[in-house]
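A protein chain is absent from this complex, but the other protein chains hold their places.
The block that comes next holds chain A.
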Amino acid sequence: MFKKKSPSLITGILLAALPVLTRAEYSFNLPEAVTPLARDTMRVHNEFMLIIIALFLAALGIMVYSLVKHRRSRGYKPAAFTKPGTRAQWLWVIAPFVGLLIIDYVVIGIPAYHAAATMEDTRTDADMVLKVTASQWKWQYEYPEEGIKFVSMLATPKDQISNRAPKGENYLLEVDNPVVLPVGKKVRVLIMSTDVIHGWWVPAFGVKRDAVPGFLRETWMKIEKPGVYRGQCSQLCGREHAFMPIVVEAVSPDQYAQWVARKKGETAKVAAAAGKVWTKDELTRQGRGVYDKICAACHQPNGKGIPGAFPALAGSKIVNGPFVDMNGRLIKDGHLDRVMNGKPGTAMQAFKNTLSDADIAAVATYERNSFGNNMGDTVQPALVKSLR
């Protein structure tokens, strides 16, 4: 299980160490806040940090004073008190706890209440809705008002992860399809999951919310400054947990409108693709792309899977079997059924939720005619559309 095919150790270490030598953009605090929520969070965080550092230094100071003064090597004779005796001593004992109570429930407690209440108010004056659906290991974004829906996945090449190529500036924090949102609008975010629990976290927005399968969760943000904001999945969700980043591009409302128009055009094109009859070559060519991006993480680029964890597709009975019955209906647990509806309780998810008709048809055709599988048939996008 240790990685075998790595480049020479020294090259690997050098390639990995390169960023340390050339770049330093770390910061010691939360990232710059670009939403009202993040600003609130930043404010309470900074205030609390100062308070706890002060409390720590005060306690440590008293302790260090005692360590220096009350030591035998300086001839200090031990006292014998075991509890406060005089009224003044009682006051000294009670005072720190009264102070702590005030810090807990007034100094920290009141601003913390306001920040928490603001955070949960997702509905008041919401301008638009963004639906986020998490799956192992990608995010699907949907704009219900616009009818736009797409999947967003890690765009960092595998070569960079395995240290065969120098790492890019946004290593592990770059995706193929970023979310685009207008600045100055309150976006209500609805979050769900198709398989396991994930967490949608963009630090600059002060937003982190778990995506729980079977339940709807929500949060909100109102981005005040145009820019590109990056985040990651925050809940251990399996093998590729480190590799499902989030990228949000905040643009002006005009640019947002243009982007919406362009995306709608693409969506129409994808829908039209289901209408025509595809050749086997077209399908396998597109299918290879989809496979390498979506399926290869588990089933491996050579279709051999990982024994014990992820089944092989090469020589698989399911892949090398029929997928529709004589009446043109999906065969339960057949190849196409697996691809479209997944296998409950496993990492194999229902891809009809995230892939287009053409992509499903293409990847199924590719799998049936690769890795030594030689079924020779095709799956047409129109069929997939009719079986949804």
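Criterion: a residue touches a chain if its C-beta (ideal position, glycine included) is under 8 Å from a C-beta of that chain, and two chains touch if they have at least 3 such contacts; residues count from 1.
Methods note: contacts and distances are computed from a predicted model.
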item	value
Per UniProt record, name of the chain withheld from view ["cytochrome-c oxidase", "RNA polymerase sigma factor", "Spermidine/putrescine transport system permease protein" or "Nucleoside ABC transporter ATP-binding protein"]	"cytochrome-c oxidase"
Option from A:Pro182, A:Gly231 or A:Pro381 whose C-beta touches the chain left out	A:Gly231
Sole contact to the chain not displayed, among A:Arg71, A:Arg123 or A:Lys225	A:Arg71
Touching the absent chain when the full complex is considered, from A:Val248, A:Ala274 or A:Ala347	A:Ala347
Chain A residues touching the omitted chain (full complex)	1-3, 6, 12-13, 15-17, 19-20, 23-31, 37, 40-41, 44-45, 48-49, 52, 55-56, 59-60, 62-63, 66-67, 70-73, 76-83, 93, 96-97, 100-101, 104-105, 108-109, 112-113, 115-120, 160-163, 167, 169-173, 195-197, 199, 201, 203, 206-210, 212-215, 217-218, 230-243, 306-309, 344-347
